[in-house]
Structure formats: C-alpha cells, structure tokens
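Presenting chain A:
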Amino acid sequence: EPVKVGVLQSLTGTMAISEVTVKNAEILAIDEINASGGVLGRKLQPVVEDGASDPAMFSQKAQKLIQQDKVVTVFGGWTSASRKAMLPVFERFHNLLWYPVQFEGNECSPNIMYSGAQPNQQILPALDWAKEKGYKRIFLLGSDYVFPRTANLILKKHIVHDGLTVAGEEYVPLGGTDFSAVITKIRQAHPEIIFNTLNGDSNVSFFKQMAATGMPPSKLPVMSFSIAEPEAQAMGPSLVAGSYAAWNYFQTLNNALNKKFIAAYRARFGANSVVDDPMVHGYVDVLIWAAAVKKAGSLDPNAVRKAAVQLAAIDSVMGSIKFAPNQSLVQTAFVGQLDSAGMFKILWQSKQPLMPEPYDALAFPGKTCVIR
Partner candidate 1 sequence: MGDSAVLLGQLFNGVSVASILLLAAMGLVLSFGLMHVINMAHGEMLMVGGYLSFLTLKFVHGPAAFLACLLVAFAGAALLGALLELSVVRWLYGRPLDTLLATWGVSLILQQAARSIFGPIGVELTAPAWLNRSFSFTQGWLAGVQLPYIRVFIIVLSAAVLGSVALFIGRSQWGMLLRAVHQDREMAESLGVNTRLVDLLVFALGSGVAGLAGSALALISPVTPTVGQSFIVYAFLVTIVGGLGSLLGTALAALLVGIFSAAVQINFSLSTADVLLLLMVVALIQFRPRGLITRNSRSLSEA
Partner candidate 2 sequence: MTAPLLEVRDLTVSFDGFKAIDGLSLSILPRSVRVLIGPNGAGKSTLLDTIIGRVRPAQGHIVFQGRDITRTPEYEIVQLGICRKFQAPGILDSLSVFENLALAARHHRPWWSFFRFGLEADLTERVEEILDLIHLRDKRDAPARSLAHGQKQWLEIGMVVASDADLLLLDEPAAGMSHAEVEQTAALVKRLSARHSLIVIDHDMTFVAQLDAPVSVLHMGRLLKEGSLDEVRSDPQVASVYLGRVEEDALGRA
Partner candidate 3 sequence: MPLVALEKVSSAYGMSQVLYDVDLTVEPGEAVTLLGRNGVGKTTLLRAIMGLQPVSGGRILFDGADITRLPTSRRARLGIGYVPQGRGIFPHLTVEENLRSGLSALEGRPGVSARIPDYIHELFPLLNRVRSRKGGVLSGGEQQQLALARALVTQPRILILDEPTEGIQPSIVQLIQNALQRIRAELNVAVLLVEQYLEFAWSVTSRFYVLRRGVVVDSGLTAGRDPHSIAHLLNV
C-alpha cells in the first residue's frame, strides 16, 4: 500500500503564477524517490490539492489532506498568509508541513520545516554585498504585504546600523501596475540602488515604466528579492538585464547534481523550462523528508521532524545544506546579475552556509526560536 503525501499549492488564482512550478518540482522529487524504491519499502502517492491563492482554502485543503486523505506530511504553501493559515491545522493534527519559500521569519513552529531563506540568508547578505560595492543611498520598494514590510523593517535597522541611508520607502498594492507616482518619488529621492521586494507582475510594470522614464537598471541599479529565472524570462530579459538578485540557488549554479536536476525537470516539463530557488527548495524538501523517514524508520511526523534536524549535511542541487535545530535550512546565499538571456551571472556568495535566524537580532532583540 502506497504512502500518501500531500502537495498543496495554488494551481489557480494570482499565486498560481509561481506555485505551479513548485508543485512540478515536488512531483518530480516524489517520482524520483519512487523510481529508487520509495520509502520504507513503500511507494509514494502524491495527493495534489489547489490552495487557490486563498488562505482559507489552504487551511481547508490542509485539513482535508490530513483528515480525509490521511497523508503523512504535506509539501506546499507560498505566501506567508497561506502558511499562517495552515499552521493551526498542522499543530492541531500533529502533522508536518514543508515550506519551500523565502519569508520574513518571525515564526517558529515545530510542525513546519522552513526550508526557504530566513531574512539573514537572503536580504541581509544582499545588503552586505551592496555595502561592499559602495552603495550608500538605498530606496526600499515593495508590494504591500507582509514579506516586503517586514524585510524592509529589518533592512532599515541594518542600513542605519551600517551607517548607510534609507533614501525612501514605498509600497504598491499587490498586483498594482501603475508606478507613475512611485517613479516621481524615486526621482526626487536620488537613490543609488533600489532594494525591490515587489511581487510578481508588478515587477514588469515597474521595470518598463522605469525604462520609459530613462532609468533602466543600467542607470539605477535594482536588487530584487522576488525575481528569479522564470520571472526574468517572462518579463523579457532585455528589460531586466543588468539588475541584481539574491537567492540561495541560481540555475547557473555549476555542479553535477544541478545539471542532472535541470535535465530531469526539462525532460518532464518541457525542454525550455527554467528552474528557480523556490522550486529547488520544494524539490530538496521531498528528498530530505525521505531521508529523514529512513533515518527515523517511521512515517510519524514527530519522529520525522526530529530525525530531519539530526541528518548530516548533504550535498544537494543548491550546495551543502542541512536542517538546523530550529527546523530551518542552513544554506548558502548568492548574489547574481541578470544577463541578456535571462540567466544569472553569479557575482558573490556567502563564505559558508549561513545558520538560519528566524528572529533578526537587531530588529527583534531578545527573541529566539527553540524547538524541542
């Protein structure tokens, strides 16, 4: 009898844009595990559900997966809102969620494995890089929701702490496409670099309208935290060429596992597919879960999560990774620059894999995450 695992992403609605590819990567990993014999001698059977970009739907479907389908774990979620909505469900039914996306931290639940970057693994390394390059006036631009606001809160503390200047801070409603007022404000603020946490398609409008007013990335550098390879491809590489991004994985990462992964993904989902950071996190989440099951010798979520943090560091598509005791992933940060083909040239990487810090020490002093 197969082991049921849940895959819960938005297949419809605004977030489907990103989440469908993560679902693909998770399915790919599940298939690979099945090809190599499954776990504990049993095959995996993915149960795919649609969160429909609606937090309440995520909560409902999570409950369905656990109660109705009796899955042993769930891979999924993208927005913090979806994760927050699912959290009580996983705590109530003592199940385990593997969350693949970079987020704002400030959360610490024993029923979630946070593989996406914590703030100190993505945005703060980018700030370090900017400081190294000599940028002093930083403009913070984001979509109006939780990740950009919290990320910028942390960034502001560190910018001031590092002796740099916040040139301005602006938020655009999710999905907003009109940047004329924002651009006026940017022109007035004279920043040297923009730290961009805009979400999804707002980016296209932003870069287009910047270019139309004579400020392409080559003139005013932009460091983005939500533009990965697929977004760059879709936006038209020429539009964003020259802009920067910080991630824990780039498709151009040069290692054998990565090449194999890309080939496998393309074989399955189309020869022109590109892959990105959240997909890879979704992919490794499944692999690590399988390894943890093997180590625990059990499918019990509680045993699995304990085993997961005890696994040794493994070599993966994205370099050396392991789960820290706070159930977040230890991983390396990269800064890349987009070329005209929509691929990142890797410019910089952290000296070693970074320990995840769910609570930023400067912004939220005195808070720590301890999971028993």
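Observations
By our rule, a contact is a pair of C-beta atoms (placed from the backbone, for glycine too) under 8 Å apart; a residue touches a chain by one contact, two chains touch by 3 or more; residues count from 1.
Candidates were picked such that all candidates are chains of the complex that A comes from, given by their letters.
This is a predicted model, so every value here is computed, not measured.
Although all of 1, 2 or 3 belong to the complex, chain A touches just one of them, candidate 1. Residues 12, 14, 16-18, 20, 144, 170-173, 175-178, 180-182, 184-185, 187-188, 200-201, 204-205, 208-209, 211-214, 230-231, 234-236, 238-239 of chain A touch candidate 1 in their complex.
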